[in-house]
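Omission of a single protein chain aside, the complex is shown with its protein chains in their original locations.
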Amino acid sequence: MYVAVKGGETAIDNAHRLMAEERRGDPAVPELGLDQIMEQLGLAVDRVMTEGSIHDRELAALAIKQAQGDLVEAIFLLRAYRTTLPRFGGSEPIDTAAMAIRRRISAAFKDLPGGQVLGPTYDYTHRLLDFALAAGAEPEAAVRAGHPLAERMPRVADVLGQEGLIERNPPGNDEPPGDLTRQPLSLPAGRDLRLQNLARGDEGFLLALAYSSQRGYGNTHPFAGEIRLGAVAVEFVPEELGFPIEIGEITVTECQMVNQFKGSKEVPAQFTRGYGLSFGQSERKAMAMALVDRSLRAGELGEEAANPSQDEEFVLAHSDNVEASGFVQHLKLPHYVDFQSELELIRRLRAATPDRETAE
Amino acid sequence: MTPLLKVTGLTRMYGNRVGCRDVSFELWPGEVMGIVGESGSGKTTLLSCLSARLEPTAGTVEYDTRAEGLQDIYAMGEPRRRLLMRTDWGIVHQNPRDGLRMGVSAGANVGERLMAVGARHYGEIRAQADEWLRKVEIDGDRIDDLPLTFSGGMLQRLQIARNLVTHPRLVFMDEPTGGLDVSVQARLLDLLRRLVTDLGLAAIVVTHDLAVARLLAHRLMVMRRGEVVETGLTDQVLDDPHHPYTQLLVSSVLQP
Partner (left out) sequence: MTGATGYNFAYLDEQTKRMIRRAILKAVAIPGYQVPFGSREMPLPYGWGTGGIQVTAAVIGPDDRLKVIDQGADDTTNAVSIRRFFARTAGVATTERTTEATVIQTRHRIPETPLVEGQILVYQVPIPEPLRWLEPRETETRKMHALADYGAMHVKLYEDIARFGRIATTYDYPVLVNGRYLMRPSPIPKFDNPKMHMNPALQLFGAGREKRIYAVPPYTAVKSLDFEDHPFEVQRWDQACAICGSADSFLDEVVTDDRGGRMYVCSDTDHCTSQQTRKEAAE
């Protein structure tokens, strides 16, 4: 007699054990420490913190280790953990003008107050596999600039702003910014929610959208006004004190795109902005975010908005890789019942229409 | 007798630019009003304001609702406005693709308005769709075809059938024959004229083609730079134009 498949529980347990074994790999090879991930896979840590929405290098490193280096899975782990954290409140806005700069470049001006600071970057390397690295060579010592960096490096957007050539940042209102992790996104979204959504959004998705806008699907005429990387102070106002105190320092990458805008009926010609910000050093992400941010403002600026990157509902609803990955992969779950229903329908429909071949 | 539509001081600005300005008129049941004027004179703007699709900057549009008589359509709230749009009114778009569901069959396109007002008998919906396709001279055996497979003239006729199936009292048409071949235009005009007369429809027809206006409209409004410069019975306006702009408009058309 037929016996229905049973024993799901044991099978699942064993699947998990098998995965843990795979993760560990050959036990003869030393196990990876979180410190190694933090120190030597720093850019992966940065991405996981950015899209995972927690600034904590150690947690991100643990997530990467636990996910066997699958960054989308690591982001998911971090997000699920984030759900359980108590919330004390929001910090004061960080001041990127006061950033302790490690890297700062502008593609809009050859030179500017504070100069171009290349900092750590792959930009000018030849992408040749380095077999010396495989052999474990120690890096050459880098020579730092002989003079200290300028105290204050004005942001390029602020320089343009003094001449009134770039739109003002929308005046802040007294409303606290929205938070997608507490309230569902409701459309149309304001600037706060758009930027939060993009900051958490999948780097690959934003990259492709930004790229499509450059290839003619909604050109925004962008210039990389400025990209800066460095540490900023995080300040918090505890209710019992009533004034801000510094609670720590984080490294962020900020990208301000400067986009040409020919003006409209109400607004004279000027530059407009697209804004990108990410934890750690994530320039690709910050730039893509800035391009998409600007693209999504097409409607607001009275431009034709017919392309994917300009479609707020399309972009904001599909940017999150935890949502996307879950829903795509849920197709692995059983769909026996639905499939059974469709199977039965197809049979019935075929029975109702006489077979073409036999009819002929 | 109450007019079907009463328009008072209707103005629509686009920033500083005038879309249409200070338009007032009344439309009576069964009457066909033509709006003519050169390109950019504000015809589409006016029609959109009249048909509840573009909020005016100033002025009112009142419609003679069945239950409560004349009501300002912009004051009545969206639910009632939408109900009007799918029962009492029809809107024939210049581009039929804007007025059709291109992804569902011709029959469903015609049947949708019936279903929207509560029809729930498949057989009857289909019979009415079939009847209306015939009325607009589309073969009954095309009922299950997608509009994608229709010609431009057929699309326009399908759009007309979709709008008329619920027997509206008022139909708005923006260049119903625009973009069609001359011979197709003539047939469509003939059809439209017949339907409007048979059903006793009131209609507002925007066109820049005076021949179309002469054939369809009882009365004409001539627009220039957003304003109505002349209005009157169609034959009067076309045969004895008073305003210099109308004279120019009429004389610039080759007389048949």
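Here the chain labels run A and B in written order, and each chain numbers its own residues starting at 1.
The rule is simple: a residue touches a chain if its C-beta (ideal position, glycine included) is under 8 Å from a C-beta of that chain, and two chains touch if they have at least 3 such contacts.
These numbers come from a predicted model, not from an experiment.
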item	value
Residue numbers in chain A that touch the chain omitted from display	1-2, 4-9, 11-12, 76, 79-80, 82-84, 86, 181-188, 313, 317, 322-323, 325-331, 333-338, 340-345, 348-349, 352
Missing-chain contacts mapped onto chain B	78-79, 82, 86, 101, 104-105, 107-108, 111-113, 115-117, 120-123, 125-126, 143-144
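The rule we apply is simple: only the chains that are shown with their structure count from here on.
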item	value
Computed distance of Cα centres, chain B from chain A, in Å	49
